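Just one protein chain is left out here, and the rest sit where they should.
Chain IDs A, B, C, D, E, F, G, H, I, J and K follow the sequence of writing; residue 1 opens each chain.
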Amino acid sequence: MKILALNGPNLNLLGTREPEIYGYETLADIEAEMKATLPEIEIEFRQTNSEAELITWIGETRGLYDGIIINPAALTHTSLGLYDALKAVADEVPAVEVHLSNTHTREEIRHKSITAPACVGQIMGFKGFGYTLALRALAHSLKSS
Amino acid sequence: MKILALNGPNLNLLGTREPEIYGYETLADIEAEMKATLPEIEIEFRQTNSEAELITWIGETRGLYDGIIINPAALTHTSLGLYDALKAVADEVPAVEVHLSNTHTREEIRHKSITAPACVGQIMGFKGFGYTLALRALAHSLKSS
Amino acid sequence: MKILALNGPNLNLLGTREPEIYGYETLADIEAEMKATLPEIEIEFRQTNSEAELITWIGETRGLYDGIIINPAALTHTSLGLYDALKAVADEVPAVEVHLSNTHTREEIRHKSITAPACVGQIMGFKGFGYTLALRALAHSLKSS
Amino acid sequence: MKILALNGPNLNLLGTREPEIYGYETLADIEAEMKATLPEIEIEFRQTNSEAELITWIGETRGLYDGIIINPAALTHTSLGLYDALKAVADEVPAVEVHLSNTHTREEIRHKSITAPACVGQIMGFKGFGYTLALRALAHSLKSS
Amino acid sequence: MKILALNGPNLNLLGTREPEIYGYETLADIEAEMKATLPEIEIEFRQTNSEAELITWIGETRGLYDGIIINPAALTHTSLGLYDALKAVADEVPAVEVHLSNTHTREEIRHKSITAPACVGQIMGFKGFGYTLALRALAHSLKSS
Amino acid sequence: MKILALNGPNLNLLGTREPEIYGYETLADIEAEMKATLPEIEIEFRQTNSEAELITWIGETRGLYDGIIINPAALTHTSLGLYDALKAVADEVPAVEVHLSNTHTREEIRHKSITAPACVGQIMGFKGFGYTLALRALAHSLKSS
Amino acid sequence: MKILALNGPNLNLLGTREPEIYGYETLADIEAEMKATLPEIEIEFRQTNSEAELITWIGETRGLYDGIIINPAALTHTSLGLYDALKAVADEVPAVEVHLSNTHTREEIRHKSITAPACVGQIMGFKGFGYTLALRALAHSLKSS
Amino acid sequence: MKILALNGPNLNLLGTREPEIYGYETLADIEAEMKATLPEIEIEFRQTNSEAELITWIGETRGLYDGIIINPAALTHTSLGLYDALKAVADEVPAVEVHLSNTHTREEIRHKSITAPACVGQIMGFKGFGYTLALRALAHSLKSS
Amino acid sequence: MKILALNGPNLNLLGTREPEIYGYETLADIEAEMKATLPEIEIEFRQTNSEAELITWIGETRGLYDGIIINPAALTHTSLGLYDALKAVADEVPAVEVHLSNTHTREEIRHKSITAPACVGQIMGFKGFGYTLALRALAHSLKSS
Amino acid sequence: MKILALNGPNLNLLGTREPEIYGYETLADIEAEMKATLPEIEIEFRQTNSEAELITWIGETRGLYDGIIINPAALTHTSLGLYDALKAVADEVPAVEVHLSNTHTREEIRHKSITAPACVGQIMGFKGFGYTLALRALAHSLKSS
Amino acid sequence: MKILALNGPNLNLLGTREPEIYGYETLADIEAEMKATLPEIEIEFRQTNSEAELITWIGETRGLYDGIIINPAALTHTSLGLYDALKAVADEVPAVEVHLSNTHTREEIRHKSITAPACVGQIMGFKGFGYTLALRALAHSLKSS
Partner (left out) sequence: MKILALNGPNLNLLGTREPEIYGYETLADIEAEMKATLPEIEIEFRQTNSEAELITWIGETRGLYDGIIINPAALTHTSLGLYDALKAVADEVPAVEVHLSNTHTREEIRHKSITAPACVGQIMGFKGFGYTLALRALAHSLKSS
């Protein structure tokens, strides 16, 4: 089982950026935690600030990955192109959306997810630990489908 | 560690009600799965169709439970009273919201959660397995706080 | 053929409550009129102010009743839980929604029905006589399906 | 007792047009069914695709008809002129609005009726049988007023 | 100077239809009053319930009439086609919109005029006398342009 | 018969301010034209930039004036206090609202009049000549009531 | 004079629940304060988390109580059924709505009261002391009607 | 203890203006009633139709008054400047908003108060008696803060 | 292959009406251009100002025409009846919607097409040449289906 | 070069009013700073709580001033009359709008400026220093036009 | 004549991605079809997932290309930057917008085009064949301007 874990804009700043909202873990901490939790799953872990790069990566998953874990960050609420990309591969490469913070407690614009309807499910509010939950959820989905 | 797991209106019908949306597991299956996953956690598992009963149960948790897992079902989108109840105990008894289906793929009215801002986080779309994820999330939150 | 006739909040006051809107008939009058019209149909007639009780009753109809006639009163416009309950049994126990008044002539909030999309059809504006029409409509639907 | 039964745009296609929504009966079937049900009532049955013709016909009812049964079809949701016409004769010639389908289960634009507030009541979702119900409803209204 | 005076849906009922809103004058009274007030102006006075007929008549005014007085009745608030027609001839045949009632005191839907932006001006609330005012306004506009 | 003619904010600039919208006439021209048209009516003609002063003047009309002609200018669209003032005296001192421009052809915010529902009627789009029409309209209303 | 004082969902937690918003008084404190202020008035003081129970209690007041003081808590903003109940008895048993906090300073959803239009008046922002004011207001209303 | 009682636009007409909404008491009656109720409090009682004057008076209260009772009338729903003024002195000179009528039963525009969030609380619907309640509320607030 | 080309309200004025928006071609020019472009296709070309006539013509196409090209003009944005008509025959007689102007550059009300969802596709902004494009598009659709 | 600097409601309180939002400078400090920065420009500096006075002052600028710097405070978001005044003189006396705070970080109602479209530009968020920037901006605009 | 044909996000997946919506043709098929149809026109055909790259390419067209055919895919509905780019070159390098699907039959968010107002026209719903139509349309526009 091989998973592509994607991180969107500004997540490279994790650990230093508004830690009261996003937590003190860095992306590297999260990657390590994911790999330690379910070591039998191969995880390709990437970050980019570019919507285009995320779309390209997702479009290339068919046949190479079994599933996607994605934290689209701000693009969650604005990118129809990301939704289209996830939808385009959803029949073969299902995705799980994860957010560090509970977006329902933040600005109105963050209450609606454009990308979530193209995913199997969504997990939010558990900071870095949410990625590990997403990994378990995705593994479970893949096994039971 | 003692957790109160609450289920809202119509969830007693689980397993027979629109299984293509909600899955074929019954509430009893889910309860068993939760208890098997983290047996060291004591779980009190309840269902009711009554908003009032949910509010009363939540209001009584202070000092008796360490956390709440709640699937408010339809009340997620309409009950300010449930939000108030969760908020009233949130400082001592944090809650995690769970949904069987991915509500973002359903009717507009189910895209907004009134109760989620009073919770630590939210997990949706993984059918019965989501409860187990919620249990792990809650346990992790309680340990790290 | 066995029908469950359900009445929501405040309908116990019928006959005394704003009769220029709701008419002078009591619920007992309506029950009697229904039973006299199509005596070959067995009718269980109930009223409650509780959304939870309505949901519970509807959830128990499968296998016991052939159809539901429901006047959800104020819950028509606010209860997603009632919609879910009706939807959960709709494949076996179809429902007809009835209103005493023509809700389109009243406050804006009463122009939209949340429960109607889970029903076969809707009848409004004919005061107590509407229940008898609903009974005929339901009987006709059951026969032709 | 003499009733004018009016049918709006596209209803001439009934029986062939999207029968899964509108049913397999033709307007002629419906007319026959109405006349057979309450043969003591004289029914004038008409269809037109023209809003203007409907308005004219309604404006001429005073003194000639005791009531109107109207299925305004698409005009239900767009025609203020039809509302004005029904309102203009409502004190002497009350109307009942009927719809073949349950419009609440269809597009958003069909959830609001502009014409209904000028009618005594509304019946929807029972296909052709709804006209017969409307006839009974109108006859009952006329007798009790 | 030759003027085309147009009246929309349901105005043929004037004098009998809801006189507390529209007044007791008939269209014939209004026509007579207009002709008596400024007898030097030739007035062609028409009524129709048909939007199409109004559009056709307006489209034919170029070269035949100097101006239009129009009471579009309910079409004021719904007909973009009427707006287009008035706009199409506005450079040569200016129009004045007139309403019997003060539409601002009535239903929300009557607060917005779709046709008014294609007219020189608008007069409302003075019952039949408004037509005479519109005639003076139009005559003044034509003279000063 | 004694009339109070009121002019709101910025109308003191008339003749110089955006003449393509408001015309080249000054307020003095309009006052003279009104007085020349119906010399038997006594007209008190005032302008102020102050909402408070307009409210005070209107509140003092009872017993002193037979009617009001008012061009509230920008306050038309924002002043609930002016509406309240006009409403407070409307049973004895009816008002007619007049606008120089056709507000329906301008910014969205000018399409809704807050003050018009407290007036007998409204005249717009005929530049300064509209005041004279308003005077005729008011005189006619007063005579026929 | 006999008054029914009703308290809605979560108010049983008063004194411990977010005291910076709701104050440190308990319901028992408030009840005592009310009874001490106007001892000549008999007060029946109740709390429930159930909308249905509130509706039932209100529906039974006719002939037993002279007035109602109600703090519907979260139901203020969501319960049309409560509005209907208050409206159903309003001609004989007038109600006063009271809120501990100034809801205008809180979330958007709390700015609109669904129940207030069925009451004589509303008092908010004075914590527990507001109940005493409501009692005075109700007593005054009952005396002067 | 010294209180400034402020009254906004059109309240000078009280007693004569739409008494079925506002009551038959004059402002002088209300002032007398307030002074008689709690004679130990010094009350400065003013009315103005001017938003600017209200803002100026409020801005000058610091150090001179202990609190403000204000009925902003129509400005309640439109004046952000009044909100700013009340907010500017709120830390030293708290205010209570009072309305004669229950604004929730009136036009939509009166359902929202712009000024209330800058006040301690709000009292509405008890006609002139509401001022006395506001006085008690303010005195109680000042004592307990 | 036989095509019905339909033109809605005001298009009879083409060539003289606001040519900067609609172009200088007349309907006859467009008809000639269409026939010259694909002479092997039989084209019936009609215009009417009547929504009812358009609906009737569309309803009669089944079995007589292979496809429809329609410029509904203003009815594009207001006529649900036209949508219903196109939908009713869409399985056998597909339609292509054409507009002379680019409606996205015009008034807000012209940005939404009610009729387009019942068509195969839409072409706009190419003045009269758009009809020829629509013909090619329709011919291609018919061949490939 | 002569500039009129205008300050709206509550700005007389500057320095004492919510200094964390508006800063500790007084209007006098700002006036002095402006005059010191570009001493070659003559500045008339005024404050008023009255919308009417601002309108009057702006209406009198033609021929007397070369430009306007205006902080309309709360009127920014509510006064169409102020917009009209600025627009009326904009061809000869251009204006620059200035705000002490960054209104985009405050309440929703402060996100929209009604007056800004009548100005050359807008400067916000730099507390008292913004006036000096506005002065430079206006001087630059006047020189380059 | 030289044309730049641009394709936005996810269109590289064409032929495999949801073919029931987008068709079975690949971009290469479409490019070949375009070049075969009007071989005298030179076509530069590109695809990118990057909004920035599209903007850059458009900004460089002036002097190098005679026109643009663009399918902005998801960016149609979200990219103001793309609109700005098209607008910036529109006077010299006109664009035609093309969509494979009929976006009016899809999600609400796809009903509004942000980029279309910067184009000459729009063609949608004809799958790959739409590009050829767009080419003809653009060629015709260029010849007739």
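The rule is simple: a residue touches a chain if its C-beta (ideal position, glycine included) is under 8 Å from a C-beta of that chain, and two chains touch if they have at least 3 such contacts.
Please read all numbers here as calculations on a predicted model, not as lab measurements.
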| query | Who touches the missing chain here, A:Leu27, A:Ile58, A:Leu75 or A:Cys119? | reply | A:Leu75
| For the full complex, which residue in A:Asn10, A:Thr37 or A:Thr105 touches the chain that was left out? | A:Asn10
| query | If the missing chain were put back, which residues of subunit J would it touch? | reply | 96, 102, 104-105, 111-113, 116-117, 119-126, 129-130, 133, 136-137, 140-141, 144
| request: Just the residue numbers, please: which parts of subunit A touch the chain that's not shown? | output: 8-10, 12-13, 16-18, 48-53, 73-75, 77-78, 109-110
| request: Kindly note down the residues of subunit K that lie in touch with the hidden chain. | output: 50-53, 55-56, 59, 62, 78-81, 83-85, 87-88, 114
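Going forward, only the chains that are shown with their structure count from here on.
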| query | What is the minimum number of touch steps required to go from subunit F to subunit H? | reply | 1
| Looking at B-G and E-F, which one has the bigger number of contacting C-beta pairs? | E-F
| Interchain centroid distance [CA atoms averaged], subunit H/subunit J, Å | 31
| task | State, to the nearest whole Å, the distance from the C-alpha centre of subunit C to the C-alpha centre of subunit K. | result | 54
| task | Could you list the positions in subunit H whose residues touch two or more of the other chains? | result | 50-53, 78
| task | Pull out all the chain pairs that touch, please. | result | A-B, A-K, B-C, B-G, C-D, C-G, D-E, D-I, E-F, E-I, F-H, F-J, G-H, H-J, I-K
